[in-house]
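Here you go, one structure.
Each chain you see keeps its place in the complex, though not every chain is here.
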């Protein structure tokens, strides 16, 4: 298979893209689709507001239109799934969103999942997504760590905040699986899982692994 | 009150805007806010695909940013509510979507509302909205008349199709109130109501009437 | 328009009616419908039990039957919406309930609303209403201040309790908009909003503003 | 046990009360509570409108207040459960509604229940009840036979209409259990079950059998 699976980071942070790219390691196979992680240069530093999401959506679509040839699937790698439903209208490549796939994956790992968000303002937007997906009954709750995407680079402080959020979701909200609510949190999956004792879903890995399977199936 | 309420038709059809403008007649008062219905010249002829919706969203936002001064409220007058949540992030004017307000209004007129959509492809998008709003239990169903926004101008055929859709929603889906799922359907409210015997919600009227009340309240 | 919109306070407390009446100020317009706030002399001092609600319902209905002439709309101004569905069976005037309209208005101001109730015993009744409306997914929770309607007149203590309840709904339940669950709380909207930083819905204002719009529309 | 269980028919139809009384036969035991079926003389001929329901509610409450002594439980025997929540506020006797108990019983007999209503106008009211109970997901649908309570006495025509409704609920709505949505339908349980092949819930029997068990338990 010589096709490409594009993982589109719709913010302009190369550091986030590098983190995503590293997380793809276990999913790459010599004979599999090439997994290419790209940064949208015209994106915001972090997708945080609804305005960011909606602009990112069109950037993602433009990227996709320019890269249809030889593409097997697009993954929009921001937890607000910018452009997902536009991608699905295009003929040809498959389309996946990391938020949708993270949630679906979490449903196989526990009865009630908790989401660790970056900023409080993202939480209502996420609830609209869970509502549109019709899966709110399975969401234990969301806790924001109160850090912007760029502040995630302070790894010690970020991990500490994520562990605190994860424990709160586990102990107060009854979560039995955690979803990391930002592509930029990819490096923290393993230590978060260890510290909380709960399975942790890294959303881009969740989406790309689902995408790879569907590419193989061809439907 | 010298403020303005903008009703933004995000498609480029002046005929649709004229229909909306006519529907505003009962809501205009000498001393009330000016109700200005505008056409976004850079919009598509009709907002039909998700791509149309997402492009329209940014056009609506750009319009709003350029018209903050003296504006009391913006109404995004397409049944997919393009840009609504972006508008709500802006400080200052209130923001309403015609789909959201139509649904909320329908909830006061019957236990179960049916939606008359223009095209079948809009229906899944609407269900995502009802899901995000958490009100699916009150939706009896949706029926598409299978006509594009521009084809609505053939008034006889359109009304006939709408009446058939309304009767199907009433008799098979148990709807006891109907929502017209397109701003371009404004001229058909009264005859549809008469033909079906059910109350009919015209979405732009629903949104503007709610907006006017909230402008008065100032919150 | 020479018609009248009746705001019916189904308890016998003139102080509550006066508070409601004051809250109507921004909604009154010289040429608009007359907004008349009335006290039902045969009502209980406060509508607190289900028995109170059900007796109030019939009082509201009797009042409506005696005031059909020249009436554009009735608003039943108790947070249990006594008589709402009876009013809707009558031909002629429109009918609105302050609980229903408060909830619908809250849905435009945040993803998840918290309700400040007067007494703990009201909370199960409110949940039955949210259930009948099919909007429970949007309710963050309810907190009672544990004061009767007549005790609301101690304004300092009441406001303090409401602020504590509002903060709890915001911080523990994730509410991003508050609904005041009693018509008698009308005077506290602005300070509550200031103290909590969340938008606050005053239910009678919400209902009357929706009613005014619908009167204008004539449907 | 010398206590009494009152089955309160809140309409004034002695024929309906007689039908209910006959349906109680299998539930009467020499040493059990006396099951007394009473007609509220001040009730309407049939409880059909919301106004009927709300007036009936207060009649039921008045009856209960006058019959507290020696009473183990009250069953409000109209499918709109008039007065149920008022009865539950009273200290002493247990309180059951036939609609609530019919639904709960149906949940043990099939995954999805269909309701045969008397009049179309009752259906939205029933949906409010299923919503308040939080069990809408288990309701396959409702079909009205379009006959008033007093018209039920034409037994041949009524049964025929009920069978048609039951078959429609089974074949089009996927119901695997039927609920008769009126106390006056009691005589038709067996033939309806035979004609449709589905288990059929007679609501007053459902309520009284639950009440008897709870009286024995004393909680």
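Lettered A, B, C and D in written order, each chain numbered from 1.
FYI, contacts are C-beta pairs under 8 Å (C-beta built on N, C-alpha and C of every residue); 3 or more make two chains touch, one makes a residue touch a chain.
In this text, all values refer to a predicted model and were calculated from it rather than measured experimentally.
Within the whole complex of this structure, the shared sequence is present as 6 copies, and 4 of these are drawn in position.
Please note the rule applied: only the chains that are shown with their structure count from here on.
Under half of the residue numbers at the interface between copies subunit A and subunit C are found on both sides, making the touching surfaces mostly different. The most distant chain from subunit A is D, comparing centres defined as mean Cα coordinates.
As a whole-number value, the distance joining the C-alpha centres of subunit A and subunit C reads 42 Å. Subunit A and subunit B have CA centres that are 32 Å apart. Centroid to centroid, with C-alpha atoms defining each point, subunit B and subunit C lie 27 Å apart. Counting only residues that touch two or more partner chains, subunit D has 128, 131, 136. The touch graph of the protein chains shown belongs to none of the named shapes. Pairwise, the chains that make contact are A-B, A-C, B-C, B-D, C-D. Across the complex, subunit D meets subunit B through its residues 123-124, 127-128, 131, 136, 141-142. Looking at the complex, you find that subunit C touches subunit D at residues 49-51, 54-55, 57-58, 61, 83, 85-86, 88-89, 125, 128-129, 131-134, 136. The residues of subunit C lying in touch with subunit A in their complex are 110-112, 137, 174, 176.
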